[in-house]
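Heads up, one of the protein chains got dropped from this complex, but the rest are sitting where they should.
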Amino acid sequence: MTFSDGTPCTAVEAAWSINWILENELPAIITYLSNVIKADAIDATTLQITLSQPVNNMISAKLLYVYIMPPHVWQELSAEGIMSYDDPSVTIGAGPYRMTEYQPDEYMILQANENYWRGRPPIDQIIYRQFANDDALIQALLSGEIDLVTAGSLPYSGIAALEADPNIKIDSGQAYQFSELSVNWTPDGTAPASLRDPVVRKAIDLSIDREQIITVAYAGYGQVGNALIPPAMGGFHNTDIGEIPYDITEANRLLDEAGYKDSNGDGIREDKDGNPMEYRLMTDDTTAYNFRIIQIISDGLAQIGISAQPLVESTDSLIARQVDFDYDLIHWEWYVDADPHFLTTVFTCAETQDGGWNDSGYCDPEYDKLVEEQATAPTLEEREQDIWKIQEIVATERPWLMLAYEEAISAYRKDRYEFDPRNPIATLKWALFYGFKKIG
Amino acid sequence: MIRFDYLLKKVLFAIITLSIVVVFNFFLFRILPGDPVKLLFRNPRLTKQVQETIRVQFGLDKPVWINSERLQAGDLAGIFDSQFGAYISNLVQGNLGVSFAQRNSVNKILSERVGRTVLLVFTGEFFAILIGMAVGMVAAWRRGTWADAAALLIGLTTWALPTFFLGIILLVLARGFLPTSGMVEPGLAKEGTLTYWLDVGRHLILPTITLAVGSASAYMLIMRSSVAEVLAEDYILTAKAKGLTTVQILRDHALKNAMLPMITIIALNLSYVVGGAIQVETVFSWPGIGRLVFDSVAKQDYPVLQGAFLLLAVSVILANLITDILYSVLDPRIKAS
Partner (left out) sequence: MITALKEFLTRPAAIIGTFMLGIVLVAAIFGPSLAPFDPYARIRVDPSDLFAPPDNVHLLGRDDAGKDIWSQLIYGARVSLVVGFAASLVSMGIGTTVGLVAGYYGGRVGNLLMRLVDFLMVVPDLPLMLVIIAVWGRGLFNIILVIGLLGWTYTARLVRSQTLSIKERQYILRARSIGASNQRIILRHILPQVLPLIVAQSVLDISASILAESSLSFLGLGDPNLISWGSMLNFAMDRGAVSRQAWWFLLPPGFAILWVTLSLILIGNSLEETVNPRTRSHHLFDARRMVSLILPVPQPAQPPSSAPQPIQDIK
């Protein structure tokens, strides 16, 4: 097995790459090598990795994201050097394609790797184009200017136009993505105290019309959300957590019972200190459907006497708010790793510090212990059990209200190409261009 | 001879305006809410140490305007060891900083894109001026006829039409016939070849029409009124009596006299054209400065915004200066006395 330039790619190079990343503390990738002490090549096809403690998801969640690089190119460079290194002639890998041209925000050209170990790939050249405008992307596929739109790039807004075209095939499937509503209930933040009441969070959860969100925002391509771990993660997804009903009556009853009454008759309930229940409901401005989602949430909240004006801000200013806990409710869309580990760590106490991912402020040492347990659980069954428990906790405490598991969709010209029927969502896995055949 | 003090005054004004733009540009980006470092990366998981490194790297650890600490210590040169001082000294060296979002030098990002916007604006303006002058002249010549009325009606409507809406209409109409997005089809041909430029030309059609129609109305209206004014003069009668043809009169008298207001309006219109370019580049995904400004606003990429805004302002100021000079060359009243 060799790299695209013909130099060897064996366990020796793999071990070198892992050790080099560890030595240089390469940002981002290093996080996938936590607990790794060193790597050794026993022989050309055997790699030995030494760990400080057991890691049960080493391949699915860790090594998958660690690059094996040709030492003759990279050994001279430091971590800083690599950040600014932009010579396209050294884009050498062991994959089926190699990048030959790249214009940020515009396009990337991949050429077939003649030396690929599984044989020459079926397509000679792949041009990835980035469209600044969704309509232009859809139009390009309809007119045949492009052949395939990969999953994650196809806008939900364009699906209807593609469905109507007989030459286009749409593939869809569950994906490692979901959308949620983060509730800020840390006492250190600026959110009103009423959000710290579990009854209020439950009432909010019941007031959200999830079906409506999937219809309007995701063109019907999605499932209503309930558990933290999306169903795409198979056995890790807790199927015991039932669907969260859209039940305005029950939500109103809960609030009435808990003493949140609209005493001045303005249609908005007052909290226990007599302040009106008004929340800031935010989303980021990357897509227009984000706004529709919080509009639907806001509509639901209005039904239960809570006022929440939908607000749109840029992603960065929302992140800045999250760091300072300066928000009430934020809608986020997530694309995550295939392994559930990261998602479980979001609600640990450590993540509440220094702008970590824990935006709700939920912190419980018991929960932290569970997260540690699942990471080191010796069998898959035990790990699954831990992760199911974690989802139960999240579903009752509600630091996040899970809204939807949107599907990944891709589309291609079926008059020109066909995909391996054994793998109907082959197009979704953008890296696998096998089972891909040109027609005629 | 061009009046020297007139020119000097113009150059001086351009310099003063430029300095105001430079200071204003710095100030505008210092009144931002929040901590710039927090906004630096989408990943909020930056350790305190990394944050501090970035702060030093971008000079954000220094005082904003003047370094009074160093001044009090008796170090006069140290007074400029501030964010403002760093901004000016970088600017003098032509360094516009590093993009937050792309981690690339702003100079590089801008220089990659400036040519594309220049291409778009120049082609658009070229056709706008051509069409505007031709239609305006005909309208003035056939004043009061249906041709004049039609020209006025169309001019007025295109003037009131938002540029982006015109772009959308063309986008819908031309779908399937002409490329509606980008500047060139990637991977089609090597840059610089004939095929490449032909493809650029095809991509240029819709944005150019949009930009040109938006601008042409202004030129048409000004041409019409100034030619009409000239045609009412007595010497036109004399010229006619001398047996000059209509074409000769229009070319030798009307056109010449209409040039001055035309030049002024072209310069004044430039600020509007820049705004139009942002809209056109957004609608047609033209990868120029306008699109960059739009994207950078969304990404809150302040160094890029700062650099792009400076570039646009400087271009408009310089264009105005050139117009003033042209003006003084063309206008006998400034030359004399």
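By written order: A and B. Residues from 1 in each chain.
Convention: a residue touches a chain if its C-beta (ideal position, glycine included) is under 8 Å from a C-beta of that chain, and two chains touch if they have at least 3 such contacts.
It should be emphasised that the depicted structure is a prediction, and the values quoted were computed from it without experimental measurement.
A.B. asks: Of the residues B:Ile66, B:Leu91, B:Ile131 or B:Leu152, which one touches the chain left out of the display?
C.D. replies: Here the residue in touch with the unshown chain is B:Leu152.
A.B. asks: Which candidate, A:Arg196, A:Arg253 or A:Arg292, sits in contact with the chain we can't see?
C.D. replies: Within the whole complex, the residue contacting the unshown chain is A:Arg292.
A.B. asks: Which candidate, A:Gly93, A:Gly158 or A:Gly361, sits in contact with the chain we can't see?
C.D. replies: That would be A:Gly158, which touches the missing chain.
A.B. asks: Name, in rising order, the residues on chain B that touch the hidden chain in the full complex.
C.D. replies: Interface residues of chain B facing the absent chain: 6, 9-10, 13, 16-17, 20-21, 28-29, 31-33, 152, 156-157, 159-165, 168-169, 171-172, 175, 217-222, 224-226, 228-229, 260-261, 264-265, 268-272, 274-275, 278-279, 282-283, 293-294, 297-298, 300, 305, 308-309, 312-313, 316-317, 320, 324, 327, 331, 333-334.
A.B. asks: Determine and list the chain A residues touching the chain excluded from the picture.
C.D. replies: Chain A touches the missing chain through residues 133-135, 138-139, 142, 155, 157-158, 160-161, 209, 212, 215-216, 219-220, 285, 287-289, 291-292, 295-296, 299, 302-303, 309-314.
Here, only the chains that are shown with their structure count from here on.
A.B. asks: Provide the C-alpha centroid distance between chain A and chain B, rounded to the nearest whole angstrom.
C.D. replies: One centre to the other, that is 40 Å.
A.B. asks: Which part of chain B faces chain A closely enough to touch in the complex?
C.D. replies: For chain B paired with chain A, touching residues are 33-35, 38-39, 42, 44-48, 102-104, 171, 175-176, 180-182, 185-187, 283, 285, 287, 291, 295, 298-300.
A.B. asks: Per the contact definition, I'd like the list of chain A residues that touch chain B in the complex.
C.D. replies: Residues 83, 101, 103-107, 109, 125, 127, 129, 131-133, 135-137, 139-140, 143, 145, 285-286, 314-317, 319-320, 322-323, 354-357.
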